[in-house]
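All protein chains but one are shown in place.
Chains here go by letter, A, B and C, matching the order in which they are written, and residues are numbered from 1 within each.
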Amino acid sequence: MPTLTYRDALNQALREEMARDPDVFLMGEEVGVYQGAYKVSRGLLEEFGPNRIIDTPITELGFAGVGVGAAMVGLRPIIEFMTWNFALLAIDQIVNSAAKMRYMSGGQVGMPIVFRGPAGAALQLAAQHSQCFESMYAHIPGLKVVMPATPADAKGLLKSSIRDNDPVVFMEGEMLYNTKGEVPEGEHLVPIGQAEIKRPGDHVTLICYSKTVAICLKAAEQLAAEGVSAEVVDLRTIRPLDLETIFASVGRTHRAVVAEEGWYFAGAGAQVVDEIQKGIFDELDAPVLRVTGADVPMPYNKHLEKAAKVSPEKVVTAVKKVLYLE
Amino acid sequence: MPTLTYRDALNQALREEMARDPDVFLMGEEVGVYQGAYKVSRGLLEEFGPNRIIDTPITELGFAGVGVGAAMVGLRPIIEFMTWNFALLAIDQIVNSAAKMRYMSGGQVGMPIVFRGPAGAALQLAAQHSQCFESMYAHIPGLKVVMPATPADAKGLLKSSIRDNDPVVFMEGEMLYNTKGEVPEGEHLVPIGQAEIKRPGDHVTLICYSKTVAICLKAAEQLAAEGVSAEVVDLRTIRPLDLETIFASVGRTHRAVVAEEGWYFAGAGAQVVDEIQKGIFDELDAPVLRVTGADVPMPYNKHLEKAAKVSPEKVVTAVKKVLYLE
Amino acid sequence: MATAKSARKADTKLAEKYRGYLRQMLLMRRFEEKAGEAYSLGKIGGFCHLYIGQEAVAVGCMSQLRPDDYIVTTYRDHGQALARGMSARAVMAELFGKATGCSRGKGGSMHLFDASLGFLGGHGIVGGHIPLAAGIGFAIKYRKQDQVAICFFGEAAINNGAFHEALNMAGIWKLPCIFICENNRYGMGTALDRATATWNISERAASYDMSREVVDGQDLLEVMAAMDRAVVRARRPAAPTLLEIRTYRFVGHSMSDPIHGHYRTKEEVEAHRLRDPIILWSEKLKADGLIDDEAIRKMDEEVKAEVQDAYDFADQSPDPEPEELWTDVYAPTEAK
Partner (left out) sequence: MATAKSARKADTKLAEKYRGYLRQMLLMRRFEEKAGEAYSLGKIGGFCHLYIGQEAVAVGCMSQLRPDDYIVTTYRDHGQALARGMSARAVMAELFGKATGCSRGKGGSMHLFDASLGFLGGHGIVGGHIPLAAGIGFAIKYRKQDQVAICFFGEAAINNGAFHEALNMAGIWKLPCIFICENNRYGMGTALDRATATWNISERAASYDMSREVVDGQDLLEVMAAMDRAVVRARRPAAPTLLEIRTYRFVGHSMSDPIHGHYRTKEEVEAHRLRDPIILWSEKLKADGLIDDEAIRKMDEEVKAEVQDAYDFADQSPDPEPEELWTDVYAPTEAK
């Protein structure tokens, strides 16, 4: 299997789906001439032309709405946000138009659209450019929220999202774009709504997604060295949650730690905790602990930023707590 | 003590605080000449004049930003959203400007501002006009989120919010405006961050806020008739959460049900559940159950809408589950 | 001989058309009056925004469209739905929240839809649907077709960022869109000049390299003529237009708003009522000898009967099944 970066895996998914379906187009800031702010759309303008790769003004609310309108009449838009931080300007269109169109119209108007772009923090981009909003979108019925951690999942889930008939919020990671991994060629589809066990284990379940998957895998290694066998469950999709996989794993380990990059209050992890304690309360030998980003706007200084972020060490500490090792 | 409607209690708080502090002003759609879309600002234009009661164009993003700018130089704006549904257009200013200004500026620029208006569903306003977004705002460090359930709390919390030096998201309820209750005259301040036990009980704790408080009180009555003694804890403030009061109550009853009007996925209730199972895991005799609005865009038809909403019956059913009575 | 004959034919065809427009306006008027009645009886809930006084705008604009064109509009959508040819039954049933409604009772007054007629809602966020119209226009161009996408909105919406962002894209991409600003002078209780820095709304089109016209919305012929020009511009090769159509709301903003009070006087409303589009059009048709009072009376009776039938239909129609609460949140079908 060829090894690709997460960026190129996304690029491949876009290329394959645009070749497969003439109704699919990509619209956003700098996606064309500039080849993408993070080069995810590199080469697509040359291959598909300006009718299908559309550079927009810096008007997130407006072009998100243009995407929604195009989807109302059957096109399959991929709307790229340069980052999800800027999508706050467009959230009205995502929540009030895209997520509700089918329902408000009594099922007459479909909404096959993908909103995508990098989410969360990179390095020293400070408060306005380092945010995670998946829990906001996952809060909304009508939306699906997908957050792949690996190149293979990035390709497989983006292809599934583009083919999906509902609005999908697809969150990538600037810090993930350069990560490498094996990616199946051609028709590789990862179904929305399926978590994956990225590392099997017996003593504790580490539930994670997007950037925290690599962190939890590191933590699992450190723990292994100390004789603790941790199972790493990559949610991959935040909404809908794959409760079956979560319950099966925690049902075996009886202990869980949820790691998410974003803030703790009503984060996606809180929902995971809620589901676990409700679904398999009697299986729990300890409270489910969460490791989240520090509950502050992201500081610029690199040491402060590092301290604000989730780390393998923080995950290990939480694991030891749920194992009552400390 | 005089009996007032929730609406008039808010009106009184606005009037008293504007009389007390010339830096306080009210800005929003229809707050002046029209006397407020829901008449919360009735009479204020006449009393304080057009310099302090400002009607705006229908530009939520813009006038929220005007409020933030005014607060940056020391005024104390009260920004009214006709409803919080429309505030999605302004969320960028609330999250990226208001919540981060103090931090980004290294503490130089304060943000004493209140964003207020009705939240949640009224009657048959359908999908775009019936939403609860408190969990989105409570997710954001830098913001405080306040949701009073009674006229007295409405007055006391609005006064505290206006005097607070941080951005406060203050959510009212169209269905609460006409509810009546005793309201202390004059200097009545309810501190932000303090829950209140609205009805004491021993067997189970009902955790609620805003519109679900009355629902839980009704449920508690029905339960009393069946010999179940339920304690009703009104959070009043969503962020910061009053964990002390929650833990004290659930620590005694060992069982809890959380009732919120909004959607279940990563709702504020999920955070409450997370805190409880983490904070007093060993005190729990049953999983904490949540009663939430149906996980769908709000339908227009009145029967469907009723079925979508939280009701005393749904709360009672949940209570019986956590008491293993069914 | 033959030509004279065909000329007469054309004449009578045109006469029928013109009488048809009167009937449409009457239907809209009677429908809204009935809706107001039903609202007071509690048969209709939520917000209910009537179109009384603005009838000529919807009729004039729709009269220039093809069946395959698209329309998006605001919460003030009853009249436009009827003008597009949706049945009084389907619309009234929707206001009643019934399963037989055009949105199956799930959308209500503010969210009328009929995809088969290209009537794509009924949207409740002021300004929020304007980018949708640009998106539909984008899709038309993407597919190299020649339909047009028209968008109705009130004059208060033109201050909202969504309006400007959408018109800018329509301008740079030359989308087949017609942006129709129904300037009824008030956004709820706020008069145009208290909310908008320019009195001459349509000038904002200059910022977007867009054609513009100011139209008397109470004069059906004027609306038809301006819309005809806009549609010609919009069909291939496409160019967007901003129409400012000046009209007036004879009733309150919604059923919960009095006709006059805080923000406008009884006198002002009465002065505007003198230019009732239905009266003006009736007078014209009578002057042209195309109709007489008797015929108008009969037409009105017919229309009232049609509205009563719609009312009875809506009243007797079933509510949606309880399971309907859970459907239409996500697509039932498999991925494409």
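Definition applied: a residue touches a chain if its C-beta (ideal position, glycine included) is under 8 Å from a C-beta of that chain, and two chains touch if they have at least 3 such contacts.
All figures in this text were calculated on a predicted structure; none of them were measured in a lab.
*Asks:* Can you tell me which of C:L112, C:V126 or C:M210 touches the chain that was removed from the display?
*Replies:* Only one listed residue reaches the unshown chain, and that is C:M210.
*Asks:* Using the definition of touch stated at the top, determine which of C:G105, C:G122, C:G171 or C:P320 touches the missing chain.
*Replies:* Going through C:G105, C:G122, C:G171 or C:P320 one by one, C:G171 is the residue touching the chain not shown.
*Asks:* In the whole complex, what residues of chain B lie against the chain that is missing from view?
*Replies:* 21, 25, 51-52, 56-57, 59, 61-77, 92-93, 96-97, 101-110, 112, 141-142, 144, 160, 163-166
*Asks:* By the contact definition given up top, give the residues of chain A that touch the hidden chain.
*Replies:* With respect to the unshown chain, the touching residues of chain A are 29-30, 33-35, 37, 55-59, 61-62, 85-86, 89, 123-129, 294-297, 299-304, 307-308.
*Asks:* Mind pulling the chain C residues that touch the left-out chain?
*Replies:* Per the touch rule, chain C residues meeting the hidden chain are 159-165, 167-168, 171-172, 194-198, 203-204, 206-210.
By definition in this document, only the chains that are shown with their structure count from here on.
*Asks:* With chain centres set to the mean of the C-alpha atoms, which chain is at the far end from chain C?
*Replies:* Checked the centroid distances; the maximum from chain C is A.
*Asks:* State, to the nearest whole Å, the distance from the C-alpha centre of chain A to the C-alpha centre of chain C.
*Replies:* Centre separation, chain A to chain C: 41 Å.
*Asks:* Nearest whole angstrom, what separates the Cα centre of chain B from the Cα centre of chain C?
*Replies:* Here chain B and chain C have centroids separated by 37 Å.
*Asks:* Just the number, please: Cα centre separation of chain A and chain B in whole Å.
*Replies:* 30
*Asks:* Among the residues of chain B, pick out those that touch two or more other chains and give their numbers.
*Replies:* 61, 85, 89, 126-128, 295-297, 299, in rising order.
*Asks:* By the touch rule stated above, which residues of chain C touch at least two different other chains?
*Replies:* 103, 105-107, 111, 123-125, 161-162, 329
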